[in-house]
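Of the protein chains in this complex, all but one are displayed in their positions.
Right, chain A next:
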Amino acid sequence: MTIIDKTADVPAPRGSNDESGPLLEVRDLHVEFHTRDGVAKAVNGVNYSVSAGETLAVLGESGSGKSVTAQAIMGILDMPPGHIPKGEILFRGQDMLKMSNEERRQIRGQKIAMIFQDALSSLNPVLSVGYQLGEMFRVHQGLSKKEAKAKSIALMDRVRIPAAKERVNDYPHQFSGGMRQRIMIAMALALEPDLIIADEPTTALDVTVQAQVMDLLAELQRDFNMGLILITHDLGVVADVADKIAVMYAGRIVETAPVHEIYKRPAHPYTKGLLESIPRLDQKGQELYAIKGLPPNLLHVPSGCAFNPRCTMAQDICRTEIPALRPVTEQDGTELVGRGSACHFWKETIHG
């Protein structure tokens, strides 16, 4: 399949010339919500990084703090009740948490953009999609209404919305779910940001449309050489798109790994459980495995390893000592690049 697209330029590689480090680096990020019932510790020391052209998939059950981490990066947390007691979010080496509101606003949309899960509620119902797309150019680049509209149509073409020219004045509710998500993607893409955070971009869509939207996102990410943080709770989606994976549990990263290795050899019991709960064709008819128990209550995270009440491998130490995210090695001690696990018994998990 070849698609000749005249509007797309060959993108200049970005992020490679200035700083050599990662585009975005989250260091020991903590986020709490001060609610009536107490302090919900939604994020408890997250570390991850993304480079230009790289896709990081963030995985985990719902409630594990994936979205809250993303919101902290975007600077769109509800504060209050949200509160960041600790941590750094470095964008091109600069800590965004120390920036002024105006500096952060300049980054939003222009350098880092976000795609939300539910495009219907995330688009403004009373403004036409052309207006909402064009707003990016008018506000950030000072273009006129007319120029902005032309750019909006080009964008809609770029994300392959049919009859873009006729539909530019339509409203969100007049589009199908898949088309709406394409509009969301177009809006994030508008100013060709360095990094896009996609928070469950396909969860609200039909299965058939999911793959199309995912493919589009992956294609655009390649074409523009952007960094991409793909948040999902669907391990199946990740394999084709992501470069590396970070698995979250109770506000912590419990395992990191290059994407293909994790499927072969998970180094954390939680990841193992997630993998075993994916429906597989060769096991059709068998009962699907599910991790027993419920995700922890963030008001009272279990002591020690937060996963211990649900873990089949848990020992006494798991209930008292929080396992740090440590490098994972081969049995003989050779380093496995990019791999880490926050489990006291990672050796037994990966090698046993």
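Heads up, the rule we're going with is that a residue touches a chain if its C-beta (ideal position, glycine included) is under 8 Å from a C-beta of that chain, and two chains touch if they have at least 3 such contacts; residues count from 1.
Rule of thumb we're sticking to: contacts and distances are computed from a predicted model.
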item: Undisplayed chain, where the name is taken from the UniProt record, one of "Ion-translocating oxidoreductase complex subunit C", "Binding-protein-dependent transport systems inner membrane component", "Phenylalanine--tRNA ligase alpha subunit" or "Nitrite reductase large subunit NirB"; value: "Binding-protein-dependent transport systems inner membrane component"
item: Residue of A:G109, A:G251, A:G304 or A:P323 touching the missing chain in the full complex; value: A:G109
item: Which of A:V126, A:V207, A:A290 or A:V337 contacts the chain that the document leaves out; value: A:V126
item: Contacts of chain A with the absent chain, listed as residue ranges; value: 74-76, 105-110, 113-114, 116, 118, 121-128, 135-136, 139-140, 171, 173, 187
